[in-house]
Structure formats: structure tokens, C-alpha cells
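What you see is the complex with one protein chain gone and the rest in place.
Our next item is chain A:
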Amino acid sequence: MVSPEAHSDSTTEPGSPWDGAPYPVLLTDVQGMVVLSNAAAAVLLPAARPGARLKDVAPAWLSAAHDVLRTPGLEASRPLSGVMGARSFEAHPSVQADGSVVWWLVDDTDHRLVREALTVERERTAFLAEASNMLLSSLNLGRCMGVTAQLAAEYLADAALVVAPSRGRRMPVVTSLRGASPTTKHEAADPNDVPGLSEALRGFPPVPSRWIDPGGAPRWMVPEDFGPVGSIVITPLPGHGVPAGALILLRRSDTMAFTQNEEVFAQLFAARAGAAMSAARLYAEQAAITDVLMQELLPPTLHQICGIDFAGGYRPSADHERVGGDFYDVHPAAVEGEASLVALGDVCGKGLEAAVLTGKIRNTLQALLPMADDHQRMISLLNTALLTSHHTRFATLVLASAVRNGSDVELRLTSAGHPPPLILRKNGTVEEADTSGTLVGALPHATARTAALTLSPGESCVLYTDGITEAKGGLTGDSQFGEDRLKRALGQCGGMPAESIVEHVQMLAAQWVGHRPHDDMAVVVIAAPRTHHLTAVSGHTRGRFTS
């Protein structure tokens, strides 16, 4: 900074009042000749001695400002500024009565630097905020990698690569050139071949960004048509306790190399990108686990088996995070003429614990199939298999054995703590099967009473979970669908095929709950098919086919 007290040769008389001025001061006359320059001005512009032309001794911006000032009507409204030597100055003119001008030169170098830094920081903050928004709006790992590469190529470098930790032998790499959309490849490359890359991919301990020799970069790292590489920086993408990957920034040889400041900024960006990518990765893993479980737990598609119609419908709870607790299975008879077994149940609780218990029950029932003719024994053994001292999580279920006898279907139904199945008779009446028992998995002993009955052609048996009857909705939004409403609805379904009954019940329950949350809903219908003549519109039944 030019010191206002600086002394120099006598461009002004020693002791002149101008020398005490805290700024460099130049006095010019109407013709643009320097009349006076104070001590501070002499240090700044040593050639600006009295008698010199301003145009010859001052920077162009200052003499131009002087010309503007002398032209009527072009009064400069705001301070003019420009560079003098290594610093920048604002020039404040004050025009005297005789037409001469006093130029006050104010050093604004630091002020300007601060302003520029503020602008850069604002841009960076805006960029980071935008980056966070874009990154967090997706839980898709591939998209997160693409957004990271694209943002980095747009703001931080000429090209950017995002490398995810490899699974197996190939390393997922997303490459983005500025102005182009990102491309994904799986490189069969060894990260150990690139200095700093394997450390960055390991995620721990945290490693600083690393410069690598552009000449030593492997071919997969440099995008095609990129041209000569000037500089390369590898920055780790830190995740939530798991490595999220590494960000590789490339600049062309004609672009300025990375400054330390830019590198710090790249790390700030990498922290956000890494957090988003690891969140996406964790979510993807969780979703994959849920998918595997759901695949295993999803009820089978039902159809006609051994001359009996089976239809099933399952509507999981709208709560997407939770695997459902309802299940059903149909085990066709091993030998022609024996009964097929249907199991429909509801496991207490939600989520993974419920899913695990559901899996256990289905496996156990499958293992117990050889004794499927003895429901009580099956339930008792299932109960013992599930019983544990740790908890009282239980399941309720219905077992149904169905076998064709002529055109009739012989049914044996056993409820283990489950709402009894409903029987639709040809005349439109709806009966509750006379079966009851204890739930399984919580009490030392489980007992049950089996009901035996016969379905004539066109009659059916409806197994359901309480997700249907306890569905809350209706006009008030608070009343349960209820068994009476279900029975009345089924009364309208006389003579319908099994699939249509399932669809009808599901539709009514869905209408009842509307958009409100509900529990899992499962329905299975076992029907004795109509055999010979079409009696759907015979007059014996209501014959309403609403589906």
C-alpha cells in the first residue's frame, strides 16, 4: 500500500497542504497537463511531474476519464477505477471553478479482492446447494454417479470420472466430458495401477486428494478425443462409514492447473457427492434385500388344480418400507385323488421379523405336508416349531384341504386362531365354517377343531385375513369394513368364478379404505367349478357378474 506519508522529491513545495492528504492527489489543468502532484502521488506515478501531459504519464483509464470529464454532458457519475502497477485505484475527480481537476486516487485493491472472493464463494455456495439438491433428489446409485460426474465436469474440470468400488473384477466408471452427457462403463482395470486410486476407493483412512502424472494415466481414465491432459487430481468420495468411490478430475493442458483453493472446493463437493452416493448404495442394498425376501414371500399365482378352482389376491400394506405379514400357499395333492392343502395366515407384527416368521411357517408347513390329512397334528407341530422363550410373536392361520368328489368338493377347514372361512352357498346364503382353535407360536399347546363340509358346483369357500374386515374407511373414515359387510358383499357373489370373487372383495375393500393406510389384505377362494351346463343365469342365483 502506498503510504500517504511517503516523501519524495519536491513535486510540491515541502510543507504543502496536499502532502498531508491521506491519498495520492493530482491536479490537472483544462488541457490535461499535470499542475501538481503530492508526495503520495509522486510515489505512485513518478513521471507525473508538473508540466507533464496526463496522457503520457498516467494509465490510459485515468487519462480517458479526464477526457470524459472535460466533455460537457458526459459527467462521470461514479468513481472510475483501474490498475496502477500491482494495485488498483478508484479515481474521484473534483472539478474546480477554473476548469482544473483535482484527482483523488483511493487504493481499493483489498476491497476489490474481498469483493471478488465473496462473488466466488457465493457462486460456490450456490453450486454446492444445487449439487446437494440434484444429488439428494435421487436414491438411484447410477444416477447419483452420473450427476456427480456431470456437475464436476461442468464446474470443476474439463472432464470428470466417478469410480465406484468394484464388485468382482470390474470397476464401474462414469465418465463425463463438459457439455456431454455421462457414460457408464465397467472397466476391467486394477485400481492399484493408479497411484492414490485404491486408497481413495478404500475410503479409510481418509486420504487427501492426489495429483498424478498425466503421462502415467491409464487409457481408460482419459476420455476419447480429450486431447493432451494437463493435470489430474484424484479425490476420495467419503461415504457414511463405507467408501463411496473416487472422483477423478482432468484438465486439458491449455487449461489452468488446479489451484489449492480449487482442490479444497473439490473436496467439499466430493463430501456431498460421497454422502449422496453412499445413501443411494445403502438404499439399493436394502431394496435388494427386501426384493429377495418379497420374491420368496410373494404368494403364488393360483389356478385350477385337480378339478378345483383356486384364486388368490394379496394387497400389501401401503407402507413400502415393510414386508407384509399375510401369506397364502396352495400345495397340490401329491397323489391323484388326495386332497390339496391351502394355507392362509397372518403373522403378528410388521417388517423383517414378521417376514422371517412367515418364511418359517411356510417352510414348516411344507415339511409337514405328509400329514396334511391331520390338521390338528400339523397345527400342534407347527406351534412347537415356532415356540420360543424370547418372544410371543404368533401367527393365525387357516388350513383347508380340498378334494374333488364327483362334481362336489369335499373340504376340511381348520382355523388356528384365525377368522373362520366363509362359505357361499348356491342359494346366496353365506355361512361361517364351524372351526376354531388357538393361534400358533405363543402358547405351550395349540389345539383346533376342524370343520368338514361339501361344496356343490358353483359354491365356494372364502379364506381371508383381518386386513379386509378391519380395513378402516367408509363415510367417516373411521369405521371398519367388518364381517357383516363382507358377508353381505359375498352374498352378491353367488355363482361367480373364484377369480371374480377375489377381485370383487379386493375392489370393495380398496374402495372402502380409499387413500387411507391399511394393513395387508389377503383373500383366497376355493370353488367347486360348474361342471356341465351354464347356470350363471339360471335364475337360481342372482347371476350378477360385476367384474
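Note that a contact is a pair of C-beta atoms (placed from the backbone, for glycine too) under 8 Å apart; a residue touches a chain by one contact, two chains touch by 3 or more; residues count from 1.
Here is the rule we use: contacts and distances are computed from a predicted model.
Undergrad: Can you pick, from "ABC transporter permease", "Electron transfer flavoprotein subunit beta/FixA family protein", "STAS domain-containing protein" or "FMN reductase (NADPH)", the UniProt name of the chain not shown?
TA: Listed in its UniProt record, the absent chain's protein name reads "STAS domain-containing protein".
Undergrad: Using the touch definition up top, pick the residue from A:Ser176, A:Gln267, A:Ser401 or A:Thr438 that touches the left-out chain.
TA: A:Thr438
Undergrad: Thinking of the whole complex, not just what is shown, which of A:Asn140, A:Thr447, A:Ser479 or A:Thr531 touches the missing chain?
TA: Residue touching the absent chain, from the options given: A:Thr447.
Undergrad: Which one, A:Leu26, A:Leu197, A:Leu247 or A:Ala416, makes contact with the chain that was left out?
TA: A:Ala416
Undergrad: Determine which one of A:Asn140, A:Asn192 or A:Thr392 touches the chain that has been left out.
TA: Counting the whole complex, the residue in contact with the absent chain is A:Thr392.
Undergrad: Spell out the interface residues on chain A facing the chain that's missing from view.
TA: 325, 346-350, 384, 387-389, 391-394, 396, 416-419, 436-439, 442-448
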